[in-house]
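In what follows, a single structure is set out as structure tokens and then discussed.
With one protein chain removed, the remaining protein chains of the complex are shown where they sit.
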Amino acid sequence: MSWSYLWSILFISLHAMVPITLTAVGEIFGETAGLFNIGLEGILLVSAFTGALAAESGGAVIGLLTGMGTGAIIGFIFSVINTYWKGNQMITGIGINLFALGFVAFGLIVLGAPGFHAVPAESRLVPIRTPVGSISPIILVALALPFAAHWFLKRTRFGLILKATGESPEAADVAGIRVNLVRLLATTFGGVLAGLAGAYISVAWIGSVTKEISAGRGFISLATVVFSGLNPVLALLGGFIFGFFESLATWIRNLPGSKAVPWQFIAMTPYIVTLLVVAGVIGRVRFPKALGKPYIRE
Amino acid sequence: MSTGIPNNRLRLLERAKRALPALTPALESLLAGIVGLLVGALIMWIGGYDPWKAYVALFRGAYRDMYGFASSLARGTPLILTALTFSICMRAGMFNIGAEGQVYGGALAAVTVGYFALPSGLHIIMGLIFAMLAGAAWSLVPALLKLTRGVHEVISTIMFNWIARFFAFYLVANVLVDPIRAEKTISVPASARLPILVHGTDLSYGLFVSVFFALVIYFLLWHTTAGYELRAAGLNPTAAHYGGINSKRTVLLSFILGGLGAGLAGATIVMGLPPTYAVYSGLPQLANVGFDGMAVAMVGRNHPIGILIAALFFGGMNAGGRMMQIIAGVPLEMVRVVEGIIVVALAIPELVRLFRFFRNRWRSLWRREPA
Partner (left out) sequence: MKRILTLLAVVLLGISLVGMIGLGNGKVAVVLDVGGRGDLSFNDMGFKGTDQAAVDYGLEMVEVQSATAADYLPNVRNLARSGEYDLILAVGFLLTDAVSTVADEFPGQKFAIIDGFIPDKANVMSILFRENEASALVGALAGMVATHFGYRYVGCVLGIEIPVLYHFEAGYRFGIDWGVKKYNELGLAIGADVGLLYSYTGTFSDIALGKAATEAQLAQGAAAVYNVAGPLGIGDLEAITEYHTAKGTTFGPPYYIGVDANQDYLGNGLHGIASGMKRVDHGCYNAVKSVVEGTFHGGIVSLGLAVAEGGVSISKLQDLVDFFAFGVAAGAVDEVDFYTTLANWSANRANIPPEIWEAVDELEAGILDGSIVVPTADSVQEMQAVRAQYPLP
């Protein structure tokens, strides 16, 4: 295997990593503040759809912003229900996923191209050329953001406040923190990042939206959050490990001599590797005490 | 009594007032249903469809006659079981997303009875047992990973779903493959099929398997010590720990019970759903049964009896949706949109209060306007 192959695999992995890492970092904010959003898959799907439509009429940047806006709206609805209205986070998330699956497919049918909508080449995000291949600018965002997020969560006052609302909302409340507002902001921000990830899929990575474009990446992100133990830098690593082994598995399956092993077993490897890493290295992770519970003032 | 209402009538009113809180869940569900249907109607209207026609077709298709009712029940049968898988672990304080993969395992295990020849009754039991064992075995690994290595069940079950998917692909294409029709596995032989309950529909005795399992779970969770411990661990893990409840046993029990249920769900599909009685390549009849079960579990409030009702509702939405697209020409996807909104609306415990709040606001606005 020559060096150029390695570069190719690396670049494919980086592209595959982006949606997982972005979504996971966003979810880390939400979970740190105590909200568990299983509806990430749905946010990815809907924002990929709206992002593609907006990019078509207004260009790539508008598309990405629309995706983020869509994520923000869904994240906002999710958090209002689960903060001020004391709703059940699990039910809300599952509902969002169901809704998204139906809504995007329905929307594509109404638009006249059921199941598929292409983003024209001129409305796509222009990749950055490097001597060894081209990369999407969002990759840089996905590489930098976890470190910024880590700094924000661990080193700033706001990070502490976020942590306090997730660990002990009662104490935070006593200390004068507006628990529900903090949670609302954190989860809405999580929605924004998931929205960016969704729009990235359609506007920058694949260039089209289909009714199943997210293909389970929201759930993989959820697993990545658990993998990271709410550490954004580990989420970057987790997203990369998954992206790398997924790309490697695809790569190996397309090698001429790979047919000695049934392709299904090679396709399993990214999932097995992730499990092994977690079982062998990461082990038990600790979550905020109040995760998943609405805060009700006594 | 100055009001002039007889004493016994007053007492009746009192009693009715006290009964109201118990009615709240039903009222909430009703309100959520209405919200879902209204938002769905709005989206349909924007998309250029006739919502009224669609809903009439949907509800007629789902519940009007025996055929529709049986179709709804048939569609709901496996969902009852996967919903139980999710809710047992939820009751024990764990988040088990693994039903999907366990359904694949159960279905393929049930198919293997095709290699044995047995009298009918035994053959069916053998299929059910195989499926339960496979489901439980697939569920056991995440449980053991959790107990020995501390691997969170969210990771392990999501990964196991994918591994199960590819492993199932392999088995369907290479091992259990039908020698004449390579697009599917061998079919479950007639002697191992769950008989059709209502002639001319796809409702089989699988329904009884589901309902029976739901009742067993209800009994186990609410009327045995082990079940009490399981629920206690979910309600307050710390207290349960100090109360001497063995958390390892709880984890194992809930995952194994869940796996049994998901495995059975796979069995009710391949042994109970006509006409193929086999697993197709690509798993088109198994995909999403596990995930839809999560929604059913949440709507049914993680209670076996609630799940039975919720499954009838979800089954009805899907069975009715088939008629909706035939009669009103509305794409089937609309069903998921409505389901999604209903589920979201159900998440809001104070929906009734919010409704009253906005109603009063509205009224006060209304009153002020003439002035």
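The chains carry the letters A and B, assigned in the order they are written, with residues numbered from 1 in each.
We adopt the following convention: contacts are C-beta pairs under 8 Å (C-beta built on N, C-alpha and C of every residue); 3 or more make two chains touch, one makes a residue touch a chain.
All values reported here derive from a predicted model rather than from experimental measurement.
Only one residue in the set A:215, A:233 or A:277 touches the chain that does not appear here, and it is A:215.
When the whole complex is considered, the residue among A:16, A:100 or A:225 that touches the unshown chain is A:16.
Where chain B meets the chain that is not shown, the touching residues are 61, 67, 71, 74-75, 165-166, 169, 173-174, 177, 179, 181-183, 200-202, 269, 273-276, 280-282, 284-285, 287-289, 318-319, 321-323, 325-326, 329, 331-333, 335-336.
The chain not displayed touches chain A at residues 4-5, 8, 12, 16, 105, 108-109, 111-118, 120-121, 127, 129, 133-134, 201, 205-208, 210-213, 215-216, 246-247, 250-251, 253-256, 263-264, 267.
One rule holds for everything that comes next: only the chains that are shown with their structure count from here on.
For the pair chain A and chain B, the distance between mean C-alpha positions equals 27 Å.
Across the complex, chain A meets chain B through its residues 42, 77, 81-82, 85-92, 94-103, 105-107, 109-110, 114, 211, 216, 219-220, 222-223, 226-227, 262, 264-265, 267-268, 271-272, 274-275, 278-280, 283-285. On the side of chain B, the complex with chain A involves touching residues 43, 47-48, 90, 95, 97, 145, 149-152, 154-156, 158-160, 162-163, 166-167, 169-170, 173-174, 291, 294-295, 298-299, 331, 333-350, 354.
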